[in-house]
Structure formats: structure tokens, C-alpha cells
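Data block below; observations after.
One chain of protein is taken out of this complex; the other chains stay put.
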Amino acid sequence: MAATMIETFERFARQHLPVFDSLGIRVEPLSPNLVRMRLPFNAASLRPGGTIAGPTMMALADVAFYGLLLTRDPGATEAVTTSMTINFLRRPEPADLIAEATLLKHGRRLAVGEVRIAAEGITEPLAHVVCTYALPPSPLRARTDAEVS
Amino acid sequence: MAATMIETFERFARQHLPVFDSLGIRVEPLSPNLVRMRLPFNAASLRPGGTIAGPTMMALADVAFYGLLLTRDPGATEAVTTSMTINFLRRPEPADLIAEATLLKHGRRLAVGEVRIAAEGITEPLAHVVCTYALPPSPLRARTDAEVS
Amino acid sequence: MAATMIETFERFARQHLPVFDSLGIRVEPLSPNLVRMRLPFNAASLRPGGTIAGPTMMALADVAFYGLLLTRDPGATEAVTTSMTINFLRRPEPADLIAEATLLKHGRRLAVGEVRIAAEGITEPLAHVVCTYALPPSPLRARTDAEVS
Partner (left out) sequence: MAATMIETFERFARQHLPVFDSLGIRVEPLSPNLVRMRLPFNAASLRPGGTIAGPTMMALADVAFYGLLLTRDPGATEAVTTSMTINFLRRPEPADLIAEATLLKHGRRLAVGEVRIAAEGITEPLAHVVCTYALPPSPLRARTDAEVS
């Protein structure tokens, strides 16, 4: 994905997503099928036991999946999260976190995706997220009979 | 619930939960069966469309249920969130949010609970959360045959 | 709720929901705000350890929430489940199960609800379900600005 697309998303996110800047999230590859974002390590995200706070990981996942939707449909800025299920799998080390968002379904009204969060350089995920977004009306997405929604 | 218990929890939360202070969360009633916390309205929590960011509501829910667990078992500070499912139901107005956490199960190893988040003075919930915490070993919780975990 | 409404629902369910008859589900009170259904105890639903199979409880929850939607909008037979999160809280005794479905949101496109399943006569829930249904278009449900979906 071209650097210009990442720049465009980052400019948008800085203006509209307060959590993007406050957490210092950085966008890495960004394509219609995979978005990867990095959360630089920051002691302010810790909770008792020294691990990174759950809501911080949720925020990272939310931004990553939102970035994936905008990459596929730049006009979908009004997409809103309708549900999110997060499983915390391992206690994070004090390291940068890498979130990778992929798509399970991009329907007419709902998009469903997965985000895996891992510490940099580690294969086993720290957290796994399934999330659903309600999409604004779009001429790009035609209805098909097989769609649930 | 006595004011001293709220003070104790708030002092603990200020030291150990960065999100508690950064969001300005305040504790209202706190009892073994119900915890209510307030998130004062803050423009920094907004996202595109003017609504309060999902991760902010998740953070509020997480803190509220953690507060409920500590109220029941003050030694359980090492309890960690293992999963959370959040449904966003309505777009929040610019108002204080009230989170009410209740318990579905307080097992030997897992606690499961619900948190409803609503704008102050409004009955219909803005968000609904189901969350699970893994509990540290405790002499207070004896095993029963009927427990799943 | 009038007995005729329960009869109408049961007749519909027998024709269209194979699981309704195969599990022997019976409808108890049925109102626009609460649906209660009973799953008579049946040894065929057991799994290792002697507990009632999870999918059986999921089927019961699914039918109960579908019944609640039809009670509110009898034309919504094409509503389909889009997601379900179930937490199994306690091992069921060999007893009838009672499922109570309530509504968290009845939007224009999505309905979100809760179902609590308990053994007859026991207060503490055996399982807790949050589910989302995609709704067919309906003239009964006008859009409001506050709706997420």
C-alpha cells in the first residue's frame, strides 16, 4: 500500500480519533485485506500486575479495524462499532504491540472482522478480537441474496 | 456502602489504574452486589459523528466490574480480565455516563458479570457488556460441585 | 399475554423451527417485554459429566429471543441471528430449564437482547446469552437519529 494512503489515514485519525494520538498509534502496512498498526510501549498503559490495560488493547483493535474499513471504502468514515468481543490470552511483555486486522465479511450493512494483537516479534497472540461495524449506506456495496445483513 | 470503602477503592485506583484518573472516573454506590461509576462528559472522548469512543466505554465497564470484584474480595487485586463482549446500542448524547456492574457468577477461578452503561437520567442503555475475570486463588471461595470453573 | 398468542407462536414454531419440536420446547408467558420458554428435562441433551449440552441451551435461547421479536412484530419472521455470545455459568442439574428473554434494543435494522437460562426454581442463572438479530424492513420501526443501527 502506498505511503500516501497511510499518510491520509493518519491525518484523518489525528483529527477525528483522539485515542490515535493519545496512545501514539502508528500505521504500518495498510491494504484492502490487512491492516497492521503499532502501539509503542508506554508505561502509562500499565495496570496492576504490570500488564498493558485491556481497554488500551481494545482501542488499538478498534482503530485497526476502522482503518481496514476506510482502506476498502474511504467514504465509510461514519461506520460505527456495534459490538466487540475480546479475549485476553497472555500477559503482555513491556514491548510494542502489533495489531493485525482482517475481514470476515464486508456486507451491505455490517462488516465483521478479526484483530490479533501480539507483542513485536512474538507469534503467539496476546489478545484476539472479533468486531462488528454498522456501515453507512454506500453505492459500492450491492446487496446479494446470500447476505445475512 | 460506607464512604470509607469508596475512598479506599479510589485511592487504589488512582495509584494502579491509569485510566481511572485520565478519564476522571468517579465511584458512586459500591456494594457487594452493585457498583455504579460515573464518567464525566469530556470532549476528548468523542469520535467521528460526535459520539463517545467505544474504548472509553469499555474502560469504564472494565473499571466498574473490577471495582465490584474488589468490593466483594478486597484481596483480589490481581484479578485480570480474560474476556469482554460489548454491544453498542445507541449513540451517546454529550452527557455523563453511568455504569452499573452486577455479578452473574463469582466462581472459584472465574467471575462473570454484566455492566450496563447509560447516559445520566436515561433508562435505555447505551452499551451492554459481559465480562469475565480470572481470579487469583482465595481462601474465601470454596469449590462447589456445581461450578463450571 | 393471551393464550391465543402462545398458540399462534407454537403453531408457527412447530412448522418452521425443527429444534422447537425436537427439544420439546414449551412457551410460557409471552409479552412484548419478556418471553419465557421451558425446556423439559431430557436425557438426550446430556454431555460428558452429566450436564445439559451447551448447544441445547443455545437453541433454547435462540428460540426464546426469536419468540420475543415475533411477539413485538408478528411480521418479522425473516429476522435472522447475526451473533450470539453465551457464557455457561453453572453445571445444570437434571431439571427443566427456564429461559427468559428480554430486549436491550429494538432498532431499525438490529435487535439486541439478553436471555437468562436457569433450572426451574433456582435463581442463579446457568447460562447468560447476549444475541443480535438482523431485522427485515418494517414500517413499524421508524429511524431515530440516536440509533447506531
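Chains: A, B and C, in written order; residue numbering restarts at 1 for each.
The working rule: a residue touches a chain if its C-beta (ideal position, glycine included) is under 8 Å from a C-beta of that chain, and two chains touch if they have at least 3 such contacts.
Quick caveat: nothing in here was measured; it's all calculated off a predicted structure.
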(request) Just name the one of C:39, C:86, C:99 or C:117 that touches the chain not displayed here. (result) C:86
(message) Please identify which residue in C:18, C:40, C:74 or C:94 touches the non-displayed chain.
(response) C:18
(request) By the contact definition given up top, give the residues of chain C that touch the hidden chain. (result) 16-19, 22, 44-49, 51, 53-56, 58-59, 62, 77-78, 80-88, 91
(request) By the contact definition given up top, give the residues of chain A that touch the hidden chain. (result) 85, 87-91, 93, 104-105, 107, 112, 114, 124-125, 128, 130, 132, 145-148
(request) Provide the residue numbers of chain B that touch the chain removed from this figure. (result) 80, 82-83, 85, 109-110, 132, 134, 148-149
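In this section, only the chains that are shown with their structure count from here on.
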(message) Given that chain A and chain B are copies of one sequence and touch, is their interface built from the same residue numbers on both sides (over half shared) or different ones?
(response) same
(request) Express in whole angstrom the distance between the two chain centres, defined as the mean CA positions of chain A and chain C. (result) 32
(message) How many angstrom lie between the centres of chain A and chain B, each centre taken as the mean Cα position?
(response) 23
(request) Check each residue of chain C and list the ones that touch at least two other chains. (result) 85, 132, 148
